[in-house]
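Here the complex is missing one protein chain, while the rest keep their positions.
Chains: A and B, in written order; residue numbering restarts at 1 for each.
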Amino acid sequence: MAKLGLVVDLDTCVGCHGCATACKQWNTSGTIGPLSDSDPYGRDPSGAWLNRIRTYEVGDTPNSKTVNMPMSCMHCEDAACVTVCPTGASYKRKEDGIVLVDQDKCMGCNLCSWACPYGARELDPQQGTMKKCTLCVDRIYDERLPEEERKPACVITCPTKSRVFGDFDDPDSEVSKLVRERGGQQLMPELGYNPVNTYLPPRNKKAVEVYEVKPSLGKTVKQWVNKVIAR
Amino acid sequence: MNTLTTDLPCDLEPQDLIDTLAVELPEFEPRESQQTKYTTCYMCACRCGIKVTVEDNKVRYIQGNPNHPINKGVLCAKGNSGIMKQMSPAKLRTPLLRKPGTERGAGEFEEISWDRALDILEQRLAHIRATDPNKLAYFTGRDQMQALTGMWASQFGTLNWAAHGGFCSVNMAAGGLYTLGHAFWEFGDPDWANTKYFMLWGVAEDHSSNPIKLGLKTLKERGAKFVAVNPVRTGYQAIADEWIAIRPGTDAMLALSMVHVLLKHRLIDDEFLIRYTNAPQLVVNTPGQKGDGLFYRSPVSEGKASEIQVWDLNSETFADASRADIAPALFGEFTAPDGTPLRTSMSILVDKYLDDQYAPENAARECGVSAETIERLALEMAHVAFKESITLDVEWTDWAGRKQTQFIGRPVSMHAMRGISAHSNGFQTCRAIHLLQVLLGTIDCPGGHLAKPPFPKHIPPGIKPAKVSAPNTPLKSPPLGFPTCPEDLVIDGDGKPLRIDKAYSWDAPISAHGLMHMVISNAVNGDPYRIDTLMLFMANMAWNSSMNTAQTLEMLCAKEDDGEYKIPFIVCSDAFHSEMVAYSDLVLPDTTYLERYDTISMLDRPISEPHAACDSVRIPVIEPDRDVLSWQEVMIEMAGRLGFPAFTREDGSRKYEGYKDFIINFEKEPGIGFLAGYRGKEGDKSLRGEPNPRQWEAYEENEGFFEFHLAPNQRYLRHANRDYLELAKEAGWVGSTDQIVIELYSEKLQTFRLAGQGLYDGPMPTEAHHKARLQKYFDPLPFYYMPLEEQRIDRDEYPFHAVNQRPMFMYHSWDSQNAWLRQIMSQNYLFMNRVAAEKAGIEDLSWVWVESHNGRIRVQVKLMEGCNEQTVWTWNAIAKQKGAWGLSKDANEATDGFLMNHLISELLPRKGDELDRVTNSDPVTGQAAWYDLRVKITPAAAGETGTWPTFREVKPLPGAKASPQALSYATHRNVNLKRPMHDILTRGEK
Partner (left out) sequence: MHPAFSVLIFTVTSGAGYGLITLLVLAQLAGLPALQDRTLLLSGTGLALAMITVGLLSSTLHLANPKNAWRAFARFRTSWLSREAVFAVLFYPVALLYLFGIFRQGAELNGFFTVCGALAAGLAMVTLFSTSMIYASLRTIRQWCTPLTPLNYLALGLMSGALWLTALQALLQDKLSPALQGTALGLVLLGTVAKLIYLFWIGKPAGATIRTATGFTQASVRLLDAGHSAGTFLTDEFGYNVAADKLLRLRFAMLGLAFLLPFLLLWQGPALAMLLAALLCMAGLLMERWLFFAEARHVVRLYHGAPRT
């Protein structure tokens, strides 16, 4: 069976939030929708998002590196968010490993969000049901969409192509290759959730040779000789 | 859904799997009530192509158009939030007239009909036009229709028109157009596909938002090196291989120090310099005499114009610089037959930059970048340019008609924007960066810095600013253009400015985009004169686009002794309840970008790519639900009503029914109109051709854009590429097929300098400070000087530089009304380096006072690592006036967010000299010097929290509904996946 998920490239993500809002706009009218907002025009606006971007600084002044880290549901293989759910609203699809919340069944107890280490579940403030990334299940299988658009909204929109969607069970898929080649890492593997989504760490600094030069050639233009070059 | 397959094969391929699974899924989308339409995004000026799915006149989903040349299917955070722009409670609903007897700024309006609004405007404008057209000041902000508004202004007859370029990035445009013929900004791009070394100077987001992101990905995938020069490490700089934490305002020093290193080792592209630049051209060397620093020209002889001379090494004689059959000397001192001492431009240049002033050790002290780093970066670039060059075997014809067999690429490229341009030394800094690029031979070559059609143009483009206006008469040329000498200034016989913004005056001679940031201040001070009507389109001049906002608000309400406002009438076209609305007398509500027809025209700043000339349109995808009219239509309507010659027939009747008709039928010159695509009766002609009555439909069919690909032989070295130049001339992009010679040494600047020295045969300034500025800043070769504000304040008292960055997910002021985007940020902080803050005793998240020479503000601090220690910064334009933009009065933007603008003066810091009333701008171009700001920071007293200053609450507009307290947007009810009971009970088991 397939193991679908995302690879996120921390080497190229510029933290633009494009994927976060693409996700919000697709899913607010999608199978998990709506994604509601509270006080949208007031103080401390908030709402349900399925994908959020955080920015970290690694290292101290003056040797710091800034890293943007988008986080959405990792579609964990051992998803405790599913086992703790009392209603059966949360489930992991056997076919492809997508973890979903059935909006008709959720009672809004929050327990699954407590069980999720990655902050991937958010309670909808108006609906009272739990919202989470669907891996755009309502896009990826939709045959009415052109084949190249049968991808998650966040993947399609990412301007740095830092998000790749695919089957981690298929060793020849792009995601599997990227994970192999770039040393993909899971977040907090020690918790044993076996997250499917994988992060590609920033690459090492690119080294460039310098032009080999002899000690200074001279200080005034007077010493320079013209080359005969046709115009 | 397709038909059911019942028996599953046991060895499923992923695709099969998807097929079999799909049958279990419900139909999620109500396709029968959905339509897909193509148009152009305008959540920002990047102008990406979008594909909008509409359901019952509501937007279901906005997606990038994968075929579009700009964004190739991707969208940014803003573009993805268009739904919430369309849902904004701040949308204006109907024309508004300030209630008689109420104060400007109080926000008391009555709703009026469009008929009445247009009548009021027509009356006012007709009177001005018939008496003194300059009494109309018409300035436009973040629009993309300058071709239309500029033309409208010239037809009206006022000199006082400009778009926002003067406070935005004219340094980049002018720096490029006076050097390369193209530019950074929107006129050029790095060759993302081939570059191996990319240096990004002072860019947080740029106008080219998505293309830069796509480009960075491409080059990182290829293993190219990416160096970011920026005092702050966020966004693009986060993914740079190397971050250069430069001290703001010193980039020219860094660039010229790298030039020093290259020259010291003679690592320059001699061939490129000789063939494509004016480096070999001979300059008169007679300091203190007339003619010094101008090019040496052959004497005028019969039938032959005078020509710039070079020294030909073959014939050992002087020769016309434009001849093909010569080998010009790059260096050397010569003596003209009449005894005039001469040097090549290159000799002057080498002498200048080999000076110790530019040695890395000295530059390091100024820029805060170590000498070793400067040296290494220069040598790395030299290595890539000269040792890793690439060749494309393509036959092409050069400017002289000679066949060439290949393009040589020096794959080093650069891009620069407001970190460079928003300083008062930005023009020369931009030229310094271009100089670095040119010495390495990286201009318009494979892997280098490419031009985008209609660029390159001859240097500078051949339009001169209009000088004369007369009642009921169109201007002879556009209000804006490119001066080449003091004669082109827009001043009167006494040397006084003729334009309200003092553009093209001795204060800022090459202010090619005007000085919008000076209009309100100048008009209120009556300096140079008073106006009657200020007409603003898409510019929030009462808030984030003005320097000195608090005082600007006072100025907008300032009255004469007789009670008349100093600016008697203010008209604004806005689509939303911005801060500007309350300060207007007549408010004309615009459509949103999803509701209107629009063109992104080749006559303006089109969406071209380096290897394709492209333009695009907007086509309405949503029906407006309000009484709004697009500004395009208003312009055409007014032009008709006022009887502008270009808009009326001989008999006085109107030529154009409306905007769509105008776009189809208007021709600037035969066959050239606003849209370059699908011309000709049959729609089969590109770039030039008669009007096509079905042009809009053709664009619509082609997903809203037009793309004309250049042939492989037209793609590089276009300044000297005949195959390209012939096409460019045919398309009306250039006036001749002559070679465009890159101007490292700018004789045009020298003419102004001579005027400052009193050595010019033509207009010369009379005031000492003008003379001094011309002498100092109009150096024909780029140089570093300390930004003007720093020169006039006590640097120890104000130890920090204060700059802004564009947040990638917000566009200036207009996205705080967006319910999704403001969840990402509704408050901005003052970011500060942690180590610097610890030294100053400032704690994370504490409130502090930030003080400049112009005022003080109270803000909340956030500490960070990736910030130059002498720099503080914030995200731009997050703060809002209470009550504006449909936000509640306790919205975070109003109570905790802050504008840096209060600290920035539109005038130079006071010192009690003549410069006190001179604009805080680049002395060459008049570019607003936003980032010259220096501040001091002190902790606020205990209990002092919240932003300061705050302003009076803006009244709700008449008839405005209260903004909703909750949103659950969806175009249809969600469709759940179907699941059997068994599944519900057992999922999650191992």
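Throughout what follows, a residue touches a chain if its C-beta (ideal position, glycine included) is under 8 Å from a C-beta of that chain, and two chains touch if they have at least 3 such contacts.
Values in this document were obtained by computation on a predicted structure and should not be read as measured data.
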Left-out chain, listing which of the shown chains it touches: A, B
Touch with the omitted chain, as defined above, among A:A22, A:C106, A:V175 or A:V196: A:C106
Sites on chain A contacted by the missing partner chain, in the whole complex: 15, 17, 20, 43-46, 48-49, 52-60, 66-67, 69, 71, 80, 82-89, 104-111, 113-119, 122-125, 127-129, 185, 187-188, 190-193, 199, 201
For chain B, the residues touching the chain missing from this view: 234, 823-827, 864-866, 892, 984-989
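Here, only the chains that are shown with their structure count from here on.
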For chain A paired with chain B, centre-to-centre distance based on mean C-alpha positions, whole Å: 31
Chain B partner contacts - residues on chain A that touch it in the complex: 1-2, 11-18, 20-22, 24-26, 28-34, 36-47, 49, 55, 57, 59-62, 64-68, 79, 82-83, 85, 88, 90-92, 95-96, 100, 102-105, 125-127, 137-138, 140-144, 148-150, 153, 156-162, 167, 170, 173, 202-203, 205-206, 208-211, 213-214, 216-217, 219-221, 224-231
